[in-house]
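Heads up, one of the protein chains got dropped from this complex, but the rest are sitting where they should.
Let's turn to subunit A:
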Amino acid sequence: MIAEKGVWRQLRTRLLFTGPTLFAFITVMIIPFFYGIYLTFTNWDGIATTQELVGFQNYGEVFRDTAFWQSFYLTLKYVLFSVLFINVVAFALAYVLTSGLKGQSLFRAGFFVPNLIGGIVLGFVWQFIFSNVLVYLGKQASIPIFSTSWLADPNKAFWTLVIVTVWQYAGYMMVIYVAGLMSVPKDIMEAASIDGASAWRKLRTMVLPLMIPSFIVCVFLSLQRTFMVYDLNISLTEGGPFASTKMVSMHVYEKAFLSRDYGVGQAEAFVLFLLVATITLIQVYFSKKMEVEA
């Protein structure tokens, strides 16, 4: 601890060092967060300067909004598959790319590329692929599954979102898994090899348990990103066909900014927050319990 003389000087230092971040943090995060909770109890329409308190009416509205629950269910399904496949693909890539292959850093750099580019651009690129390139291929080579655009079929359109999401984030999570794998102590791995453990056995009984901290981070990050998907949703499928791929984030956006139902929109956003917070806390809590010491 570094002591300083004078109350005034102490205060000045505090303001200089913590003032800008705390002020911005409070005015951009904290105040809007609590003000948002207040808004869920009002009937603000986005134009009027005043609003009335309406009690829990908006929350009742949320429970009756079937489109919201539909997008909610769809988002859960999307998050489940995306998080699963992102982490499986990312771990597999990381595992192979730490085995001492020639040019492995080149491969790592290559698989990371989609993360440099925003969801909007990626969505447009894949829209072209799904609606033109694959259809062209399907017709030329008569592969029935590709001969009509996947984006025109509600069920397949959902899977295009999962595919592009996995493609987008796998490289990022791979980098985190690579960092984790490189910190697995070499001596115990060698000891296991000398004792005749197979590669599969070593992976299952040693590498995977030691990698739990990396899994926590990657599952946490992929949960957060997929729950909040918006860019990709709007540029790849625009929520269509027939609103079949409208994720909850897009639904909230439209409810508030297009239908001007700000109170209900904010109430839905708050329900979403509660769910995301619960899921991530449960995930972190249970994975922390699984951690082992090397």
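Rule of thumb we're sticking to: a contact is a pair of C-beta atoms (placed from the backbone, for glycine too) under 8 Å apart; a residue touches a chain by one contact, two chains touch by 3 or more; residues count from 1.
We take it that contacts and distances are computed from a predicted model.
Missing chain, UniProt protein name, picked from "Sugar ABC transporter permease", "Cytochrome c biogenesis protein CcsB", "Archease" or "MarR family transcriptional regulator": "Sugar ABC transporter permease". Across A:Q57, A:Q70, A:S244 or A:T280, the residue that sits in touch with the chain not pictured is A:T280. Among the residues A:I129, A:I212 or A:A243, only A:I129 touches the chain that is left out of the figure.
Taking the complete complex into account, A:L39 is the one of A:L39, A:V62, A:V83 or A:V162 that touches the chain left out. Seen from subunit A, the chain kept out of the figure touches residues 1-2, 4, 13-14, 16-18, 20-22, 24-25, 27-33, 35-36, 39, 44, 46, 49, 93, 95-103, 105, 107-122, 124-126, 128-129, 132-133, 136-137, 167, 171-172, 175-176, 178-179, 181-182, 184, 186, 189, 193, 199, 202-203, 207, 214, 217-218, 221, 224, 227-228, 230-231, 234-235, 249, 252-253, 256-257, 262, 265-266, 269-270, 272-273, 276-277, 280-281.
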